[in-house]
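To keep things clear, I will list the structure first and then write my remarks on it.
One protein chain omitted, others in place.
And now, chain A:
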Amino acid sequence: MSTYRYSEQYRPPEARQVTDVAIERFADIFEVDPKLMTAHVVQQVFPNWDTLRIVASRHDHLDWMHRHWAEKVVSGQRLLDELDD
């Protein structure tokens, strides 16, 4: 069982600069570089769990959309590999 600690939730991992305009704190979750959000729109502070929840929910939604439109998804990589065989 994991223990919830308030202070940990508001201490995100160190940011890695990915491009001139984006940073990454969690794997494959990108954020606008905070220095670009100082004049007109200020970045909101999220607890870590909420950032991860939002991303997971987005993936759930996209999975739902696939199921909504078709019974299965064909892998493009598989077809590409077959071309090379």
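As a convention for this text, a contact is a pair of C-beta atoms (placed from the backbone, for glycine too) under 8 Å apart; a residue touches a chain by one contact, two chains touch by 3 or more; residues count from 1.
In this text, contacts and distances are computed from a predicted model.
Asks: Please identify the absent chain by the protein name in its UniProt record; candidates are "ABC transporter permease", "D-lactate dehydrogenase (cytochrome)", "histidine kinase" or "RNA polymerase sigma factor".
Replies: Checked against "ABC transporter permease", "D-lactate dehydrogenase (cytochrome)", "histidine kinase" or "RNA polymerase sigma factor": the hidden chain maps to "D-lactate dehydrogenase (cytochrome)".
Asks: On chain A, what residues meet the omitted chain?
Replies: 18-19, 21-22, 28-30, 32, 36-41, 59, 61-63, 65-66, 68-77, 79-80, 82-83
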